[in-house]
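Below is one structure, written out as structure tokens; comments come after it.
What you see is the complex with one protein chain gone and the rest in place.
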Amino acid sequence: MRIDGREANELRPVSITLNPNKYAEGSVLIEFGDTKVLCTASVEERVPPFMKGQGKGWITAEYSMLPRATQVRNQRESAKGKLTGRTMEIQRLIGRALRSVVDLQALGERTITLDCDVLQADGGTRTTSITGAFVALALAVHKLNGANEFAKYPITDFLASVSVGVIGDRTLLDLNYDEDSKAKVDMNVVMTGTGKFVEVQGTGEESPFSREEFNALLASAEAGIASLIAKQRDALGLMGSRIGTARV
Amino acid sequence: MRIDGREANELRPVSITLNPNKYAEGSVLIEFGDTKVLCTASVEERVPPFMKGQGKGWITAEYSMLPRATQVRNQRESAKGKLTGRTMEIQRLIGRALRSVVDLQALGERTITLDCDVLQADGGTRTTSITGAFVALALAVHKLNGANEFAKYPITDFLASVSVGVIGDRTLLDLNYDEDSKAKVDMNVVMTGTGKFVEVQGTGEESPFSREEFNALLASAEAGIASLIAKQRDALGLMGSRIGTARV
Amino acid sequence: MRIDGREANELRPVSITLNPNKYAEGSVLIEFGDTKVLCTASVEERVPPFMKGQGKGWITAEYSMLPRATQVRNQRESAKGKLTGRTMEIQRLIGRALRSVVDLQALGERTITLDCDVLQADGGTRTTSITGAFVALALAVHKLNGANEFAKYPITDFLASVSVGVIGDRTLLDLNYDEDSKAKVDMNVVMTGTGKFVEVQGTGEESPFSREEFNALLASAEAGIASLIAKQRDALGLMGSRIGTARV
Amino acid sequence: MRIDGREANELRPVSITLNPNKYAEGSVLIEFGDTKVLCTASVEERVPPFMKGQGKGWITAEYSMLPRATQVRNQRESAKGKLTGRTMEIQRLIGRALRSVVDLQALGERTITLDCDVLQADGGTRTTSITGAFVALALAVHKLNGANEFAKYPITDFLASVSVGVIGDRTLLDLNYDEDSKAKVDMNVVMTGTGKFVEVQGTGEESPFSREEFNALLASAEAGIASLIAKQRDALGLMGSRIGTARV
Amino acid sequence: MRIDGREANELRPVSITLNPNKYAEGSVLIEFGDTKVLCTASVEERVPPFMKGQGKGWITAEYSMLPRATQVRNQRESAKGKLTGRTMEIQRLIGRALRSVVDLQALGERTITLDCDVLQADGGTRTTSITGAFVALALAVHKLNGANEFAKYPITDFLASVSVGVIGDRTLLDLNYDEDSKAKVDMNVVMTGTGKFVEVQGTGEESPFSREEFNALLASAEAGIASLIAKQRDALGLMGSRIGTARV
Partner (left out) sequence: MRIDGREANELRPVSITLNPNKYAEGSVLIEFGDTKVLCTASVEERVPPFMKGQGKGWITAEYSMLPRATQVRNQRESAKGKLTGRTMEIQRLIGRALRSVVDLQALGERTITLDCDVLQADGGTRTTSITGAFVALALAVHKLNGANEFAKYPITDFLASVSVGVIGDRTLLDLNYDEDSKAKVDMNVVMTGTGKFVEVQGTGEESPFSREEFNALLASAEAGIASLIAKQRDALGLMGSRIGTARV
């Protein structure tokens, strides 16, 4: 049994609260256990300079932790005057993952920015962010669709993410902070509603891993993500019904 | 009647939720209507270099708005690489205000950092932050006192803040964003539980104001702050009972 | 008697030297005792992006201290790579104060930048800056008017500023550095030639203050500012004669 | 047949030149086809602050591209004043990968910094960098060992890296720039001399991928890395003979 | 005849005002015609890290122009967040030049920082700065000597600087801004009281120059500097009497 009583393949309790923010086109407060992330989707009717004139839209993400999201207070990146490598890596990952299920042509020349602000961090902030940002994005696209029926629905599939790791010789799903700091192998997986891989990032800094361990990790992630996507479907209800209807 | 149906001297609904954050020594989610600020108090057992060796503590504050706290998304200061003048001005104000009711000698050589992160902004974010940060500070000092009974209680008085302004020829209390953008005079007032002024910042950029208008604004703020301090007392209950018992 | 022999309500000797700089459209060397500030007004025939296309002008200010303006040398902000919060706060204040007496519509689409560079600092640098910058602005507008008669004169009133404070139980006007560092209450007041308040910034970090103390401070500031405005009128002579003739 | 005449599972010509730099403790010029990276290993007899007093060493890496390493000149990061997210991500990856085959305890309290400067970039700069940096590291450790026989040899295994991708429906090894920009799935794999995985980073931004595709990519990478490690062994000759002799 | 009526070998009127700043250990307002520079010397009883423990002192300089020192207002370097190359180049030159006439051993472990702030710029700001900074340095060392008689006087010689240039086919001394912008060759020369060269920086970007032109430029500079040093001697009077008495 794990430190919090979970089975090896069990997710932490997941909660998805829709639209906690009154201004954003879509917003979600998502919780994986004690990890809490506020995700907002902001729509702007223009694209960044490198996308101009292509008739396509853009999806981008930013990620940040509040200074006391963690056990020990961290200095703000705004006070340091620059983003850490970790932050840049995570926000690039979130943006890339979300773009994999958006038809940018169908979206039209607009940008949707997903802001993922971690209110409390207990491991898995990047996977929680991706899973929540997808729902915020879905809300924003649903709202856009209301005003302006899309010929082709721009979201081509569901998308969620989870972490898996190896502690001792056990493969564990959805690590909390304590587990994460003990894991010798750590992997983040992003998958679609149709069971395809979007991102696999596995690292064995403490201890390189074998093909067998790798396969076990992927299997655990696959099951966890299927379960997360079911929760996204529930949360979105009818608002998610057109997702993937016009798959590219 | 005001846009949201309030009387001229009426505060917006105020909500104070204690300890929403599991790591911080004290934390508060405070709401003045649709303005929502998460305030955390973090205790560190050291002081900044300029305070070293004086046997005294330090209180400081940081302030930030989430990018989509506002109607239109704002660029993150961490992405810009620097704090705006507005942010610096506000966080300096919060720190200064809180220090006015703390006996730094009694606190001992430790720093308490108050982080005020605005989750949603509908006017009055700096006054909401000061009012909430005081409660988070009180929670942290109460916790420190539990572990380590202070000879002299370091918090010498209650402290709260409110905005007042003039729209047309009316003096209004606790402006929301719409009112704030129309006000020709705008004033932020910070006062103690014993009715003394800590900060008065009045500005009539649009229209200079007379001594009479000034007096009316102060009177309105005075009443509003008394009401806010009553809410702080309620929220803290017994945890606030030693505040001001050893006034300096 | 005060440390430099002044009465409680007495200003330091004030000196206003017109046009010490041969390039600027207006410039002033202003001295409040040993505090010396060089103020230049620079006119540009364009406005910042956020003001474009409104047919209105803009007034902005920058403030800086030479590194050895003070008893101990300060590091340059250019070497640090960023402005301190204090500098930002002061330059925002100067700009806001000056805009309160300028009809931006009457000014037309141009920007006037007031640079206030403190050559020597002995307390009251922000109030000295505002008082001097107003005169530099008046010189620049007078010169613009010579070339290009304004239908409506853009400066609507005189403007000056002074500090007041409480030391022990005395209310003192125009604090020098020694007094400033001992004051338990510190207030900066900006007023117009017609006796209206533009900015009141009072802070009692060391010791919160009562309504009575507040009133005494305002009264002292009011008299001091009237006297400063008389000196501005003298210095400008006929060049100030159209100020406020077309009050908005 | 591929654009440059290679088979799907064929590496580009690989060249490893030892010690092109006369100052560094170890250095390598490595070429994967037209991708050329200069890798230097610098030894310092101290560790970063967060490692102090643990009796352990540290391995870190920095990565940069010369401005004209690419078809179109890129602005220098030193001129921009900050590192891009891509650079940070890559240098974090290189450092993490190398640490996986170093026994930091055995290394003792010293830091080895691997600088990977891309002189010419034709795809695969991060995998080329890892493969070359490992050899530079091995040279530096060999030199340290000469002066100061290690009780336990600090390098526990060989390490190399290669990219694999999917273009159309073919799995290709070691993509050049043209191939990389057309690939719908892109994966970088780092493995040890004993065939374990250290890092797997697969991304299907353009097109999510199936478990079967994933397996094919891993198999191709496995073979490519085995071949790269053979070339490293050749290049190091006797200098590599103690690597992995005291496996942890 | 030149634009301002001078002969080819004639300096502009030079004015040296001692101690305009009440805080600095030495200060000078120096004017070469309409170029006005405020130079302050600040003494600190410590040396920078790279000089520690050598029993020697350090001399360094900083240079800046007020934004409206020039015909068109320049953006502040503090607002830009970084020093321009021109500023760095000039302040490195000033520091290097002054160090050439200081016996750092004799000075003892202290730093003297020369701040050269250009109040008005009409060409030759770097040469004016060097010439003025030398006098400010001499005043500070004289003051140190009063408190603490130096065994060996730390200033080993006088030092001044002037610009020379070629316009058309004429060699001109001490160029003002108009001349400077027309010159095809531009040279700055720093020399000692005993007629030795400390710095020669000649540039013919517009038009490379011959050995003969070079010799004529040096001759003109030599005469100009001798005349400037005479003015420094006059200004310092007895305070300069020990300079160079213990030449190294």
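The letters A, B, C, D and E name the chains in turn, as written, and every chain counts its residues from 1.
Throughout what follows, a residue touches a chain if its C-beta (ideal position, glycine included) is under 8 Å from a C-beta of that chain, and two chains touch if they have at least 3 such contacts.
Because the structure is a prediction, the values reported are computed rather than measured.
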Exercise. So which of the visible chains would the left-out chain be touching?
Worked result: D, E
Seminar exercise, completed: Of the candidates C:20, C:81 or C:108, the residue in contact with the absent chain is C:81
Exercise. Which one, D:83, D:107, D:218 or D:239, makes contact with the chain that was left out?
Worked result: D:83
For this session: With the full complex in mind, choose from E:47, E:198, E:228 or E:243 the residue touching the hidden chain.
Result: E:198
Exercise. Which residue among D:24, D:47, D:173 or D:217 touches the omitted chain?
Worked result: D:24
Problem set entry | chain D residues that touch the omitted chain in the full complex | 21-24, 27, 34, 38, 40, 42, 44, 62, 64, 66-71, 73, 76-83, 87, 113, 115, 117, 119-120
Problem set entry | Touching residues (missing chain, whole complex) on chain E | 82-86, 88-89, 91-92, 96-97, 99-101, 157, 191-192, 194, 196-211, 214, 218
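What we mean here is this: only the chains that are shown with their structure count from here on.
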Problem set entry | Apart from chain D, which chains still form joined groups through touching | one piece
For this session: Specify the chain with the shortest distance from its C-alpha centroid to the centroid of every protein C-alpha atom present.
Result: B
For this session: Using residue numbers, check each pair in A-B, B-C or A-D against C-E and return the one sharing over half of the contact pairs.
Result: A-B
Exercise. So what's the Cα centroid distance for chain B and chain E, whole Å?
Worked result: 52
Problem set entry | Distance from chain D to chain C - Cα centre to Cα centre, in angstrom | 60
Seminar exercise, completed: Where chain A touches two or more other chains at once, the residues are 81-83
Exercise. Using the touch rule from the top of the page, what pairs of chains touch, sorted by label?
Worked result: A-B, A-D, B-C, C-E
